[in-house]
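Every protein chain but one is kept in place in this view of the complex.
The block that comes next holds chain A.
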Amino acid sequence: MRINGKGLVDRSTPLTFTFDGHSVDAYAGDTVASALLAAEVKLVARSFKYHRPRGVMGAGSEEAGALITVGNGAGQDPNVRATMQEVYSGLETRSQNRWPSLNFDVLSLNDLASPFLSAGFYYKTFMWPKAFWEKLYEPVIRRAAGIGGLSGEHNPDSYEKAYAFCDFLVIGAGSAGLMAALTAGRAGADVILCDEDSIMGGRLNGETYDVGGATGQDWAASTVAELASMDNVRLMTRTTVTGAYDQGTFGALERVSHHLEDRGGRPVECFWRIAAKRSVLAAGSIERPVAFRNNDRPGIMTASAVRTYLNRYGVAPGKAVTVFANNDDAHRTARDLVEAGVHVAGVIDTRRDAPDGDGYEVYKGAEICNSEGRKALEAVTFRYPDGREDKLQTDCLAMSGGWNPSVHMTCHMNGRPVWNEGIQSFVPVDGTVPGMLTAGACNGVFSTHGALTQGIAAAQEALSDLGVKTAKADVPKAEDAPYRLKPLWAVEGKGRAWLDFQNDVTVKDVKLAAAENFRSVEHMKRYTTQGMAPDQGKNSNVAALAVLADATGRGIPETGTTTFRPPYVPVSIAAMGAGSQGIGFAPQRFTTSHKASVEAGAPMVEVGMWYRPSFFPAPGEKTWRQSCDREVNNVRNAVGVCDVSTLGKIDLQGPDVGEFLDFVYTNMFSTLKVGRTRYGLMLREDGTVMDDGTTARMGENHYVMTTTTAAAGPVMRHLEYVHQCLRPDLDVSMISVTEQWAQFAVAGPKSRELLNGLLAEEINSDSWPFMACGEALIQGVKGRLFRISFSGEHAYEVAVPSRYGDSLFRLLVSRAESMGGGAYGMEALNVLRIEKGHITHSEIHGRTNAFDIGFARMVSAKKDCIGKTMSERPGLVGDTREQLVGLKPIGVVKQLTAGAHLFEKGADPVRVNEQGYTTSVGFSPTLETYLGLGFLRNGRARHGEEIQMVDHLRGITTQCVVCDPVFIDPEGGRVRG
């Protein structure tokens, strides 16, 4: 029911939305909850376990009753609190956890079975037979107990994440937060003020009392206007700060466009990381319900929520409202209702010294002991101090058991709140989150005057820490009523009295937990699921542990609290992982030849973050093997071109580079002549091979190192480590130039002929012998030329600045094609290097050392290097080691597979007989057979021996002969050609 003349909703902008397909009238500024209450829709949801009818219970993000699903189809959003969802024209909402409909829900039969469904029921009942749990019990239980669900489809909505920085973060824009932000803003500090509501002001918007000579609502609006006019203040509405982390980092969820009919390209939500030098928590407090029999019917709400609907939305949640309280604050609800012309059936106050009513009756010392009504509240039964019972006809009950400070954020870094006898609740301890202060109701100060005062004080203290002066601020005049309360957690009596409305946990369940010796608060929580619903116990935790304290004969402080962890409100995974879906999951790195390769029809494969061509299919080729074989033959017989830009390129300069390289490589580089390239091996400090590659000496003090594609980053980090942490005395500078140079292998007997058509100066075997390097003018572009070979052929690598990569690649490929060759991809590259016995990270896989791969002589005896000492440990050399060998099939089965195990001929292929394993295999068109590389125990002494390869996974057994890993041209005649 709407009350004319009340509320902040825009009566000039009516609109409609749907709830379960029915059209609902609303105004701009309404939430789904306020509009449903205005339309007198009481039944909004079904509860988790018993499928009990539930309605709107609060007015904030802690809502425990009215959970709904918003939207339809793939992007539907479950478990949205109706109290937080702003309405817009065309909004679609649905109730959840009901079948076939909200009004007639088959599983509400669970409610009749409630005597059996108490705490621990599942643990006790569904134990045997064991196999039934996974197949039968759990699926059935999961279907019956639940809340909203996702669509199961890919989420089409966009989400965002962002960073923000400030001097002073204010969390919550109620009276304390606004005053803190105003004080800091006026002093010129860089301020961020976050509030989860759509408008700022906190409780002021739900109350009628004055602040600073204006209504609270007007004071909040004018304060927000002043803050908005300051360039140094950033106001973030619809933004819940969800967690406090180390060094002043906070997580915050902004609901960017959930409230908009037309999102206009905006993300749905944005997850913020805010780095703040200082902060103040002004999160307010949450009113707590009272547990009594059937206290969960639609129409039963918190007293402050009733005031919020009346004063902020102009909605009376009932026609005859009853108030049930143990404190003075709740009497405001009765006064505001009477003032607005709404009938108050009575105020039932458990205190014998409760204040008198003004236009309503107060039943002093009485308590409500039951309620009636099936899908909405119809009456309440209350008990006088003398035991007599009476009944009030009522359609809305506003209850208040007092207030719980929202201390959650102060506990996120292991802080524990302490019990405060005066307010019968927990209050935060100073300093539990470094740099964060608390102010107002979250600090246990419940009057408006107290909140304003603490807001000013917090800003002054924080700014003084930062060396910013604040002007003396006057506290606006505001109410300063004392908080008078008599503790009341649960009304004695039979039947079920709810504590946790979302998870259907009752007083009886907590008492049962205690009786079955789950006496620790953490055990009780897990046994009953108390506090484990989406509201994380915000409405119920304190009352539940008061009941536990009573049942176990301890005080509340001894009973203690469970741990509050982030996030403060549920955060969608989509927001936290924004930008990381699909193609955004990992960055993509493209070579300069990417476009040309894709145009040529090459399937691209991921190599780390890089994309490289797998092979280049020619007309008529039906399988990758056909293309691969042709590309290998091209290189062996004519000329092939391959983009090798993904290999790491590190430019090292300085007078001490030679000495530095001698220290990071096992072999000598200080002796390398200018204009020459050398293959190098790098170890980890534990003696295991880290990486390999060639390094060219371009000048006296200038080297260019190449690394493998996979290890480019780790090697760069390692070189910086060795320089900065171990040898800062060496005068060396280095930088990664991987992306600055496009580099192509030109390999094959016709490679020189191809290049000589492009180079300004022709080369020959004298001017550019094997392992020569230097600058070269390629089609007028200053580049670099290296005579190195991964394929085992007469080959070069030619490098140009990246901007020329695309055109050079196309030119090289067209020349190669005209000479009977062409481009080759990763498959051919791999076959070529296996034929030549060259290793990759398949062989230097983090468990092999220089001895294992046959490079022991590359560890120079003349000098120390990283990993040298540890590589000499006993056990890392000798005939017990698995050593690199070549393998060729000799039996009926011709196939070799990588990752297969090696056994002696005729041995039983079981673990204890294992002699080694294969690492790389490929079909060699040159030798017309499968070839394999692998590690075999004492393998170098076993060349010529017949062994068996067994691939247990694929069911392949192949007889092989062990041989040298270099299958072609062991003398190196081709590379020197």
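FYI, a residue touches a chain if its C-beta (ideal position, glycine included) is under 8 Å from a C-beta of that chain, and two chains touch if they have at least 3 such contacts; residues count from 1.
Here is the rule we go by: contacts and distances are computed from a predicted model.
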Of "Phosphate transport system permease protein", "Sugar ABC transporter substrate-binding protein", "Cytochrome c-type biogenesis protein CcmE" or "Sarcosine oxidase subunit delta", the UniProt protein name belonging to the chain not shown is "Sarcosine oxidase subunit delta"
Chain not shown: contacting residue from A:T13, A:S580 or A:T869: A:T869
Based on the whole complex, identify which of A:E606, A:E720 or A:E762 touches the chain you can't see. A:E720
Residue among A:G341, A:P355 or A:P434 touching the omitted chain: A:P434
Of the residues listed, A:N72, A:S101 or A:T249, which one is in contact with the missing chain? A:T249
Given the full complex, what residues of chain A touch the hidden partner chain? 163, 245-249, 273, 275, 413, 434, 685-686, 716-717, 720-721, 723-726, 728-729, 864, 868-870, 873
